[in-house]
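Selected chains from the complex are presented in situ; the others are not included.
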């Protein structure tokens, strides 16, 4: 239950390692745009942006946090949350096998939450990782983002969200779809607490992620050439038989169409975010911040509200038994 | 069908059973049946008077999504629904019930009106998905859906969302963030159509039956998963065999539920609505309900990618 989340998170907080994570590149890469070859260290040094043509290589979550946060200030939150398999979903392979393989690559979910400082200002960050099942949004993404919003509201910390996602995680079926609504609830909590939400759209941000929290930031940046769309170009071409231009749905086009505030080169992003956070910093006030008060009351209200919920909606909802296996819990609970 | 309460969801029992594979496919066919009643068919039967509104006041009017105000049990009510179109020409005109940003923005305009004039809101969901078109993307399809959900969360009036046919993808959920969400007996609610899912996950659109079996998007499953609060029965052979009876059965649920919702103070209703959606999702590693140590997630605390 959400109210309890707040109680336990501090015990779960983990110190980060300051070593460079290997997920950031491996042995070396050629730029897919201009062919220039880079060694991994070179790329990492330039924030994984091509020095010849400014192509932005994908950046996974942990190196992204290294890139954005002031040195050594980020701390991951709730890394222990893992997907369940409520549908016992099997396509070409069982969902748990996909999850296992994704975890073997060193990632734990498609989103990483961290507390950090940017330009000296304390904030929270929620960074998606396209490398984990295409950055797809399942229950863990929804839950982590919700917890991040709760904490941001409670502590009056701005929330920075960096997206990279193919959309809802199909293997979690309609429950994944519902994460769209859940993340919008999270955004609403930020609003109630008057906490800024800054969104950075990385390549690609599509489907249910673009159609939920990614598109309602207070300030929204996009990385150059990032694809930003609800329906991807292939789906559109198949459905409407239109031939789409190269520029379709790209950050630059979305800027022209009024959908983002700016296209920002990744290398300038930390300074840009620091500037915005600096502008939005609340002045020191004599009275306790409204936000903190709100969050405190919010928790109590949420606890009361939970009592009043119809029994139906308590199903399969933020649960997880003492053995941590929601999957079996679900089926026991429902078939019994 | 003779149950006076008129909705399976509160009966328990059979409806909560897991549907087997052939059943799933049959329900998908029924949910998409070209003779199924569409929003205007229900509206015609439930409301002696109805006035459709048009346009988003921004760019255009979207015929794939009808919106209007009607008289329902002697009160004004606001209604939004995906309208697929009956014959070929109307289907084309209504874009097969695939709404664009203009549709969701028209819906938001009606939500504003519902709040202003204290009208209950009913949404009727029946879409293969939001319209996948370049022009829709250029006018912010994603943001339109997101803001429509946001707007529903902020409603001060009671709201009920009813899946009356096909509830697919964000296009369905865009008008689905209500106080109560229910499905008619032979309808589906899913993250994607079986064809779409097959094309992506099986890399073969022809394997849509496999996808259907895997997604299990039936009312029974969605009820089990807590996605919907009730399942509203249809006439014995399906809603398309008896529009009047289908409307009567829906009416039984709707009228009672709106009355019940109106009894809650608006702030409480809004809080519960948020909580309802916030709680959805199964995962491992949550702290136990009494707030004690987490079941999963102990470790050295290094970020997983950093090892």
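We just call them A and B in the order they show up, numbering each chain from 1.
Simple rule for what comes next: contacts are C-beta pairs under 8 Å (C-beta built on N, C-alpha and C of every residue); 3 or more make two chains touch, one makes a residue touch a chain.
This structure is a prediction, so every number in the text was calculated from the model and none was measured.
Undergrad: Shown here is one of each chain; what are the real counts in the full complex?
TA: Here the complete complex works out to A x2, B x2.
The criterion applied here is as follows: only the chains that are shown with their structure count from here on.
Undergrad: If you average the Cα atoms of chain A and of chain B to get two centres, how far apart are those centres in Å?
TA: Their C-alpha centroids are separated by 25 Å.
Undergrad: Name, in rising order, each residue of chain A that touches chain B in their complex.
TA: 1-2, 4-5, 7-8, 11-17, 19, 21-23, 60-63, 76, 78-84, 86-87, 89-92, 103, 106-108, 112, 129, 138-140, 142-143, 146, 168, 170-182, 184-189, 207-208, 210-216, 228-231, 235-236, 239-240, 242, 244, 248-249, 253, 257-259, 301-302, 305-306, 308-310, 312-327, 330, 334-335
Undergrad: Along chain B, where are the residues that touch chain A in the complex?
TA: 9, 16, 18, 130, 132-134, 136-143, 145-147, 149-150, 153-154, 169-170, 172-174, 176-177, 189-192, 196-197, 200-203, 210-211, 214-217, 222-227, 229-230, 268, 271-272, 274-307
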